[in-house]
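Just passing along the structure, written as structure tokens.
Only one protein chain is missing; all other protein chains are in place.
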Amino acid sequence: MDTISTDVVIIGAGGAGLRAAIALAETDPTLRIALISKVYPMRSHTCAAEGGAAGVIKSDDSFDLHFDDTVGGGDWLSDQDCVEYFIHEAPKELLQLEHWGCPWNREADGSVAVRPFGGMKKKRTWFAADKSGFHILHTLFQTSLQFPSIIRYDEYYALDLLVDDGRCQGVTALEMRSGELRQFHAKSVIIAGGGAGRMFPFSTNGAIKTGDGMAMAYRAGAPLKDMEFVQYHPTGLPNTGSLLTEACRGEGGILVNKNGRRFLQDYGMGPETPVGKPQLKTMELGPRDRVSQSIWHEIQKGNAVSTPWGECVLLDMRHLGEKYIDERLPLVRELCASYLQVDIVKDPVPIRPVVHYMMGGISTNTKAATPIPGLFAAGECACVSLNGANRLGSNSLVELLVFGRRAALSAIEHMQGLPAANTAALNARAEQTQVRIRELFSRTGGTESMSGLRKEMMDTMEKNAGIYRTEEGLQEGVSKIHELRQRYGKVILTDKSNVFNTDLFQMLELGSMLDCAEAVIVGALARKESRGAHQRLDYVDRDDKKFLCHTMVHYQGLDVPRVDYLDVVITKSPPGVRDYSGDHK
Amino acid sequence: MSRNPLVRPVPPTSWFFRHPRYLRYMSREITCIFIGAYCVLLVVGLQRLAAGPVAWESFLLGLRSADSIVFHILALAAAVYHAATWFNATHKAMPVQIGEDFVPPNVISGAHYVVWVVLSVAVLFLAGVF
Partner (left out) sequence: MTQLKQIRVQLEVLRYNPDTDTEAHFQHYDLTCPEEWVVLDALNKVKADIDPTLNFRWSCHMAVCGSCGMMINGEPKLSCHSFVRDYEGTVIRVEPLAHFPIERDLVTAPDDFMEKLKRVKPYIIRKDKKPISEGEYKQTPAQLMKFRQYSMCINCMLCYAACPEYGLTPDFIGPAALTMAHRYNQDSRDCGRAERQEVVATHEGVWECTFVGACSEVCPAHVDPASALQQMKITSSIDWIVEHLIPGGKSAGDTVSREKAGDIK
């Protein structure tokens, strides 16, 4: 097995991984940086983010307001020291991207334009039409090309962290095009592997979002935090699950039921505001958890439109007019036209809530450090506890940048004065990966089909861990996922080739998703309250006495994971009432 | 076993049969032959003119032959086709931005056609056609 010795390994080359790589290269040009990704950087799922990125820039806005929106939006499960750090770094990072060439939309005077977004008291979302994530990703990728110290390992599938002497010192990875296993030895390791939304059948997430980074850290002993908080985006295309950005509503689109009646005012987000004049932080500009839950209730009431893909409500943008739609929401128009054959200029489009984002992830602190020394994490795979129980739209693109950079700085701090690596011990750990992969290839006589198992997992997650959850459903889900994890050991590979064997990668991805799925559902069962995106029909209220704390799920091999809790950091905002009514002061 | 990437070479003399758009491209390029040949004819005409009235008369006689007329029709068709493909593409090479908006492609192409017609009429006028 070839060994690649380097200073820092970054796993994942999306927004967070690229930002970390650039920060490393800029801070110390002598550092050797290995950037590993299972896809070419431009394919990373950051590219699918549409709406924009939040940062205080305009004179009518303030850090305190961004703080309050984020903490309240997160139903007080955000760590407030983390939010404090984040809101101050956010505008700097967005300006940095501007200096690197990101094509942000502009005001007439040439300054950066901002748009309204859900749950935000002020307009503070920087945007590049409705392809903000795409432009952020490509700006970062293209900028990274000027640094010779960033060595990319594109289409390398990272497998296992090399932990020795109590600290993380590298990773094993398969070169996908040759099937050869490599080990990377490094002083610091940063995971930026993205979310795990593909464990659900109906998701905005791309095929690559299978929680590999989360599962890798989890197996190595880092706890997964707050995994039960899974964000449903209110407006997904009902057939493909493609995202219709929150900017649809930010720009003035409205949600109506089958009778053409707006309904969010019935769920604490009223009174109704005039059509085409969106008011911040109320009605259609409520937070995602509340809006998705309202749609669920509206469907329960029988007010939904029936479609071949299930019960939907309608997103109406007709009053915005063709010119404005083409300027601000061209991708949305194109997506609806091609995948649903609906022209949003002429007709309302049916939508339904769709799994979008994992608030939970690898437990990290404000320095992006995991409990394992030498291991750092940033982006959706991490839970630094910025987003709490519900992420506000347009905070995650900034999170990538702020904590991608922070992870890089922490990685450099960690390197100082490290003892020499025990290469023999690392080699021995890497050998264990080799054995694991060989076993997959040599396994015979299995009766399980991979696609069958994957479908069972997805169906279980949708049925038992969806928008609304119950004790009974979660109990059933826990045992089902536990059973699937046992059966996973009996799946056999159909394809035994070495070169670009996607059968193998799908199998490994399924393993990652099952690990993450178990953490989601075990955490959800244990949290006997309703908070943010975690809603229990049997515990309908928030319970700050018992559950103002982070769920920490610890890997226990094939056994059911262990759950314990960590206090939420409250600095200045005690838990209060989330008020999204328009008439509040 | 491991990598052994397969390269499928492009057939150097028949690639343009692979897609209608390549045939369209080749037909555009082939028009150059007629335009080139016409240029040669003009040079020959000048040379004949310099050689004296007898040579010039026999050159003019040659132009009136059936072969020559067929050639001129083909060359004219080729020139028109070439010019049209060229004008239709001008908006790509020379976009005109006014404020935030770009002048629509058909306006830019249309302006070229207008100039073309005006110049052609002028040339015909100078040649004494009117």
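Every chain is named by a letter (A and B) in the order it is written, and numbering of its residues begins at 1.
Please note the rule applied: contacts are C-beta pairs under 8 Å (C-beta built on N, C-alpha and C of every residue); 3 or more make two chains touch, one makes a residue touch a chain.
These numbers come from a predicted model, not from an experiment.
Interface note for the absent chain: among A:Met450, A:Leu508 or A:Val553, the touching residue is A:Met450.
Interface note: of A:Ile11, A:Ala25, A:Val39 or A:Ala90, the residue touching the hidden chain in the full complex is A:Val39.
Within the full complex, the residue among A:Leu65, A:Val499 or A:Cys549 touching the omitted chain is A:Val499. Within the complete assembly, residues 1-8, 10, 12, 15-16, 18-19, 21-22, 25, 29, 89, 91-95, 97, 99-102 of chain B touch the chain that is not shown.
By the touch rule set out above, chain A reaches the unshown chain at residues 39-40, 42-45, 47-48, 92, 95-96, 98-101, 103-112, 131, 134-135, 138, 142-143, 145-146, 154, 177, 206-208, 239-240, 242-243, 306-308, 331, 334-335, 338-339, 450-451, 494-495, 497-503.
Heads up, the rule we're going with is that only the chains that are shown with their structure count from here on.
Distance between chain A and chain B, defined via averaged C-alpha coordinates, is recorded as 56 Å. Only residues 1-4 of chain B touch chain A when the two sit together in their complex. Those residues of chain A lying in contact with chain B across their complex are 177-180, 497-499.
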